[in-house]
Every structure is written in C-alpha cells, then in structure tokens.
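Structure first, then comments.
Note that one protein chain of the assembly has been removed; the remaining protein chains are unaltered in position.
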C-alpha cells in the first residue's frame, strides 16, 4: 500500500508542481497569451458547464465523429489487413500503392473530400477514416503475417472451418500488433477530428478553437487545448484498459506503451 | 523483380480506377479530375519555378524541424530512459502533453509566432518529438544488461556507458522513431500551411489552388507531390537504418 501511495505521489508531484508554478507565473506576469490555470478552468467551467448547450452542440458531436471515424477505420483496416497479410501475392500488388497512399498528408485531401461529400459529417468522417486507417491496416498485415508455421500446420491438420481459422487463429495471433495500431490511430483520430473541424463546419471543438482565435480570447483557446489533452489522455487510458483485458492471455504483457 | 512488376501493376490498376471514376458521370468532374489531367498538370508545375520554391520551402522547413526534434528528443530520451526517478516524476506531465494534437496548437502558435516559418517548424517539432522520445526510452529498456555489466567490468563510468554502450545499441530504435517522426512532421507541416499558417509551401499551394480558381487538378498535384516526399523520406530513412545500423 505504501508503495502504491509513493508511486502515485512520484507521478503527480511534478505535474502538480508545474501547475502551481504556472499559476504563480501567470499571476505575476499577467501575460494575455499565458493565462494561469485557474482562469483557464474558470473559462472552461463557464463555457461548457454553465452553458450545457455548448457541451452538447460542440463536444458531443466532436467525440461522436472521432469515435465513429476511428471505428470505421478499424473495421476496414483490420479486415483488409488480415486479408492482405495472409496472401503474399495480394500484398505484392498492393504494397507500393499502400506506401504511397499512407504518405499522403490527409489534410491535403480535405479540399477533395469537401467537393465529393460537401461540407458536413460525411466529409469529416472521410478525412478521419483516410487519415487513421493506415496504422491499423499495416499493423494488421504485419500481425497476420506473424502467425507461425506450426500454428498454420496445426490448423491445417485439424481441418478447422474457414471462420475458425480467421477468427480463432489469425485474429488472436495478430491482436497484439493490431492493438498497437489501434492506439496510434486513436491519437491520430483526435488530430484529424480537429483538422476536419477547422474547415467547413461551424460546430465541434476545432471550430470553437478557431472562433476563440478570431475573437482573441486566449483563455478559451487554452481551455480548448486542455480539453483536447484531457480527451486524448482519457481515450488512450480507456483503450489501454480494453487492451490489457483482451491481451490478458499473453505470457508477458508489456505495460509500457510505445507508439 | 516479379514483386516489383506486381507493385507497378497495383499502382496502374489504381490509376485506371481513378481515371474511370474521374470520367464517370457519378462524380462531378471538377471534384475529381482523372490522373491523365493531373499528371499533365504535374509536368507543367514541375517546370514552374514558383511551384518548385513551394516544394523547397516545405522540405527545408521539414528537415529543420526533424533536426531540432532529434536534438531535443534523443538526449531527453536518454535521461528519461536511464534515470527511473526522473521518468516516474515526469510521466504524468508527458502523458498529458503527448495527446494534445499539434494542430490544436495552431491558433496559439499563430498569435504568438505569426505567419512565418517559425510557426510551422515549431508545431512540426512538437509533433515529431514524441515518436523519437518514446523509441529512445523504449530502446534503453531493452538494453542488454550483460553489455552494461561488461562495460562496467572494464571500468567504464556511468556517462561512458551511456555514450559507448547505451546510445549505439539504442540507435536502430531511435532511427525507427525518426522515421515515424518524419512522416508525422510532414503531415503537420502541410496541415499548418493549409490552415494559413504560412505564405509559402505545398500546403499553401494546395489551399491557394482550391480557394482561388478552384483548380482541383492543382490540389491533387500538390497532394501527389506531398505523398511522394513522404515515400522518399520513409524509404530513405529505412535505407539509412539498414545500411549503417546492421546490428
């Protein structure tokens, strides 16, 4: 128990210390660009709690778009990735194309999506999906390739049905790699959600950030940035919890994440 | 060589599909010009000094950003990776900073740094820091303790171990981190240019082509060139890793 407490203190002391220093500096310097945390929190409270409509009209749609875009990308990425990963031939055809498509900065396609889908949710979803599908896809390919020969042979000898081969062998064998891809994609989704909202929409966290900038309201801008940080932290933590559950079968689970 | 041919066939198939889609009545012609049009425009643009200067501006800013990110992230990673106390203490700060998307900082950077190259370089550095930092820390975790013990036995000090043992054995991971960082930095760079955080660069070229004359062929030329830069960076850094870091 003592160990836990000291771990907790170790982890949060420096964080809390920095916040306090920032607070003090903010008071003394009184720089409009760097409002102290207390002011940022007050602004956030007034913005989203006092006026719940701001919460439901901006934050909720943003998060919904983020999660649905990510979910679509996951389904496409995992299914296509497993398919390509189990066929060397298919990967030879698709490989170079995938490398190129992955290298395209997704915001560069925003104008194309704008014309194809018109401004709105489907355009934003297209941007998110195109931007985040690659880590999932490529990691799924890698994972599907990593099924070792003995498992392939074992499955062949016991003549298991096709669905069991895909869902019972390839998918679980690939799942550690897939989860690594899912995590990268989730944090990318946040970036692309903001990008897709900076143009061609008037709701969402991204558009509120832009609005705050136009109104020179730096405190609100900071509130938006902090909110995105909290959101990213929360989403990552939640996914890690799911991952730890799903991969509990692994002989040595690696707690340290690296992207 | 057969694999190479298949890869080319794959790309050719994609281009044919795009050509058909672009010419089909299902999709408005001005939204998705076919590749034949886009590549014609690409040839024109590649001979235009104006376009070349946009490309050079982006690439140069990108290289500067990557160098700065390496200079900051590798030493920090070495410190965080080799001194657990520092790592535990800063963990919460890092975990909170990392998920803040660099694009969310665009408005802030714009008002503080203006519309010059400083803005896009700063934001690209911010985005590129994380993969390098985490790969360096991770590499030190994987460090073979036998190597460290061997060095210690021969009287190498703590600093000596860091530079003679830890850094060389971490190098492959660090280079992988740099490769990931370069791709991320390119995305952020073009995004910032697109969002009017600049007056020159590929992103700016794309934005101008879209908002002014609505030339989608030029938008796609910019996109293709940005993608090509990404491929070159990625393959180049991968080759460097394979060539120089063979262990």
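By letter and in written order, the chains are A and B; residue numbering begins at 1 in each of them.
Following the convention adopted for this analysis, a contact is a pair of C-beta atoms (placed from the backbone, for glycine too) under 8 Å apart; a residue touches a chain by one contact, two chains touch by 3 or more.
The rule is short, and it goes like this: contacts and distances are computed from a predicted model.
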item	value
Chain excluded from display, named as in UniProt, from "Fe-S oxidoreductase", "NitT/TauT family transport system ATP-binding protein", "Sarcosine oxidase subunit delta" or "Thiol reductant ABC exporter subunit CydD"	"NitT/TauT family transport system ATP-binding protein"
Displayed chains contacted by the hidden chain, counting the whole assembly	A
Residue, one of A:87, A:154 or A:237, that touches the chain absent here	A:154
Positions on subunit A where the hidden chain makes contact	148-151, 153-154, 156-161, 164, 168-169, 172-173, 175, 249-251
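Here is the rule we go by: only the chains that are shown with their structure count from here on.
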item	value
Separation of subunit A from subunit B, taking each centre as the mean of its C-alpha atoms, in whole Å	18
In the complex, subunit A residues that touch subunit B	7, 10-15, 18, 33, 89, 92-97, 99-112, 115-116, 187, 190-191, 194-195, 198-199, 206, 209-210, 212-213, 216, 218, 221-222, 224-225, 228-233, 235-236, 256, 258-259
Subunit B - residues contacting subunit A, complex	2-3, 6-11, 13-14, 27-28, 30-32, 85, 88-93, 95-108, 110-112, 130-131, 134-135, 137-138, 141, 180, 183, 186-187, 189-191, 194-195, 202-203, 206-207, 210, 216, 219-220, 222-224, 226-231, 233-235
